[in-house]
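As you look at this complex, bear in mind that one protein chain is not there, while each of the others sits in place.
Chain naming follows the written order as A and B, and within any one chain the residues start at number 1.
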């Protein structure tokens, strides 16, 4: 299976290279995402101060920016880091957590995405639609013939429009994940509903995309492999879980034990 | 059993409605409390910036404010959020973590509680006494004939006085929880000592009170049900635990599996 070989190759590369993944992320998930990155074989660092993000991002294999618990000081750090990452060619993975919920989130997403187009954007359907709407894209965008559920069709259309505008891979995650690169849409239906009962699984997916982007220059393939790893490890973990507590534990173990 | 029916009804309502619980809480417990809210069926969001809390709280079924790791910027966000919540009728649950430990905590508690009287205040005995003292209440308050241990008698008296002053339900948690609404005191002795060896179990109780307050307009009943759920799931988790690590895992599973 072609995707499997690609996934195995990327996981092996992450374990061998242990790429430094620089995260500027939210307070809720910092621990989760650091542990997920360590479990898969990457080397996470969290640093947000404007005083040091430029230097840190220059050391990194990927930059992950997540606006889950944003505030003005943090947005300054994100802006500086994204600008530097773009300048020095470090891939950027962006997570617009809660896009559409408040004007501040929308304004921040527009500001940051105008500083530097990410390599990969990952969000759920409504977040991706909200980000696209900030660029005047969305409901008027053509759908791309994706065999999607009613709810995901508009999100995938928005993702296609956003991908074309920014030149970024856009991941719409949900029961089926859509990995969108311009007109090309890959689907991925791995996973388990328990993943929605654990905080930060989406944020973890974003961080894991960062680990893959650090070792695979084909961003669409990197994103697809990251989402496949998340989904398969989720399925594996669900087998042993009695609920979201034991699921989290088994999920980290599954990432660590994934046979590449 | 009357309380059991009420508890089951509230849990079923939380799972059906998945109320948005807006948390402005401390860095230590954000992950725990988000996971507990998800496990019980609610939808947590964490947002603290003064730039967005007004909008966020208007979307929420309850606002949870916890001053565990406070700083001036966060207090501004809390103040704005509590003011808005009171204005639009969103129930507020308040956790005065560490009240009495420093002047800054005391001043902050007084400031915030004067902005908007919460629907529910939850703390341990010494925290509740410290908050009451800030309103000139406490040691002079009459005890209400509660069959309390020596240590809890003064705390329950302070809770009664504070409840009357603010028109809030006051929960004093400990080996026995006291849920105080004016002159009415309910007791609840579920739980296990292991809960004191896990960080943030009190903060989690506060957040879970938020989920119940979002679906039950009777705040005293909501708080009592939340504390009962915490205590029963704690007892359930203790059966399977070898220590505080496995307890935490089993506790989230028990919240998720609670039969409503």
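Note that in this section a contact is a pair of C-beta atoms (placed from the backbone, for glycine too) under 8 Å apart; a residue touches a chain by one contact, two chains touch by 3 or more.
The structure displayed is predicted, hence computed values, not measured ones.
Engineer: Among A:135, A:190 or A:256, single out the residue that touches the unshown chain.
Structural biologist: Spelled out, the listed residue whose C-beta touches the missing chain is A:256.
Engineer: Please pick, from B:26, B:43, B:119 or B:181, the residue that touches the omitted chain in the full complex.
Structural biologist: B:26
Engineer: Pick out which of A:30, A:99 or A:112 touches the chain that's been left out of the picture.
Structural biologist: Residue touching the absent chain, from the options given: A:30.
Engineer: Out of B:116, B:185 or B:198, which residue would touch the omitted chain in the full complex?
Structural biologist: B:198
Engineer: What does the interface between chain B and the hidden chain look like in terms of residue numbers?
Structural biologist: 26-29, 31-32, 68-72, 98, 101-105, 196-200, 241-246, 248-249
Engineer: Which positions on chain A touch the chain that was left off?
Structural biologist: That gives, for chain A, the contact residues 27, 30-31, 34-35, 38-39, 44-49, 51-52, 55-56, 59, 73, 248-257.
Here, only the chains that are shown with their structure count from here on.
Engineer: Where the CA atoms of chain A average out and where those of chain B average out, how many Å apart are those spots?
Structural biologist: Computed from C-alpha means, the inter-chain centre distance equals 33 Å.
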